[in-house]
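With one protein chain held back, the other chains of the complex are shown just where they sit.
Chain IDs A, B and C follow the sequence of writing; residue 1 opens each chain.
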Amino acid sequence: MTDLLPRLSARELNDLLHNAFPLVPPGLFCVETVEPMRVRVRMRRLEEHIRPGGTLSGPALFTLADTALYMVVLAMCGPVLEAVTSEMTIHYLRRPAARDAIGEATLLRLSRRSAVGEVLIRVADEPTPVAHAVGTYTLPKQEFAGQNRR
Amino acid sequence: MTDLLPRLSARELNDLLHNAFPLVPPGLFCVETVEPMRVRVRMRRLEEHIRPGGTLSGPALFTLADTALYMVVLAMCGPVLEAVTSEMTIHYLRRPAARDAIGEATLLRLSRRSAVGEVLIRVADEPTPVAHAVGTYTLPKQEFAGQNRR
Amino acid sequence: MTDLLPRLSARELNDLLHNAFPLVPPGLFCVETVEPMRVRVRMRRLEEHIRPGGTLSGPALFTLADTALYMVVLAMCGPVLEAVTSEMTIHYLRRPAARDAIGEATLLRLSRRSAVGEVLIRVADEPTPVAHAVGTYTLPKQEFAGQNRR
Partner (left out) sequence: MTDLLPRLSARELNDLLHNAFPLVPPGLFCVETVEPMRVRVRMRRLEEHIRPGGTLSGPALFTLADTALYMVVLAMCGPVLEAVTSEMTIHYLRRPAARDAIGEATLLRLSRRSAVGEVLIRVADEPTPVAHAVGTYTLPKQEFAGQNRR
């Protein structure tokens, strides 16, 4: 399935993210790389994400997982902004240091109606993952040439 | 298992929540009722939770689920602030109107090492659920008289 | 949503189950009751489901959860045999005694394209649940009058 090419670049994704969610603090998320079926998204460390003991909050990591999955869906399908999460499972693996967090999202399946993907999350400058998520996005009806969806 | 009595009241839980997470906007969450193995938590509608189309964001609902589950764990175990989410699964059921959201968290199991519970989420003034979550909290070693944990 | 009436009876569901899965041991599953958005299914204790220590195997409980969810989907939608599980999460709560197991499946959402439901599992003659599952069935295109799907 990795023969499918992304339809949007990192720059286009960052623009979409900024315009689609004007209330999200600008610069909170940044799409860093886009590959076939995979994107890397960085979430800047925010004071409000830090829990006592100097660790990132669980819901903050979930937000990163959800955003990274949304970004890989848009990267492969084009600007289907109406795509919505239908379900997500997150496992917390280790206490994350209070740094920027990085989510690598990979699509496991892309069909006309939905996309399933997983996200591995780590913090900046550390290789071991701190969380893993897997979930489904439901895609809107296809009104455009979405040749990547089967 | 419903013969176990809560060890903390709604008022005590709200105080704990406020003191433990000073960075959470004050008044964002409010524990409304506490029963054996069950609490109800309200999340005030915040502008930053609202997505285009006038709906609450998925991560905001996840945050409510996580908080409500934490509150029912504390209600039954006492102030084990070190309890941490180990995993959570959320299903989004319907588009939530942009109102206050209400999470009803129920413990399905409470043991010495962990607690499993589910959360049903709806928005104010509507009975149909908009999301369902189920997850596990890992409990710290028992250093106090936690007679509710088996 | 509980104003929707089931379209199939327990007897019709048992016939469907028997005919659709001829390789499932006859009598392994029995739909006992059907209510709006809810069914109760019994799984007969089989020797091959019993693990050392006299407990039911985890995969056996998963099979019951999957079957009970399928049955409530069919009860509400009619004989959409092509409905398939798209994802399922199961939590094991307590060691189940090696008896018949009973799954109560409830639909949390029923739309045209999918159904989300949860299943609470206990063993015969014991009220406390031994497992909880939640998952999604994807529904085939509607070629018949499926007025319960919205």
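Note that in this section a contact is a pair of C-beta atoms (placed from the backbone, for glycine too) under 8 Å apart; a residue touches a chain by one contact, two chains touch by 3 or more.
Worth saying up front: this structure is predicted, and the values here are computed from it rather than measured.
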Of C:L4, C:I50 or C:A97, the residue that touches the missing chain is C:I50
The missing chain sits against subunit A at residues 1, 89, 91, 93-94, 108-109, 116, 118, 128-129, 132, 134, 136
It is residues of subunit B that touch the chain not shown, namely 86-87, 89, 113-114, 116, 136, 138
Listed in rising order, the subunit C residues that touch the chain left out are 20-21, 23-24, 47-48, 50-52, 58-59, 62-63, 66, 81, 84-92
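Operating definition for what follows: only the chains that are shown with their structure count from here on.
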Interface with most residue-pair contacts lies between A-B
Here the gap between subunit B and subunit C, centre to centre from mean Cα coordinates and rounded to Å, is 28
Dist(centroid_CA(subunit A), centroid_CA(subunit B)) in Å evaluates to 25
Taking each chain's mean CA coordinate, subunit A and subunit C are separated, in whole Å, by 33
Multi-partner residues in subunit A (2 or more other chains touched) are 86-87, 89
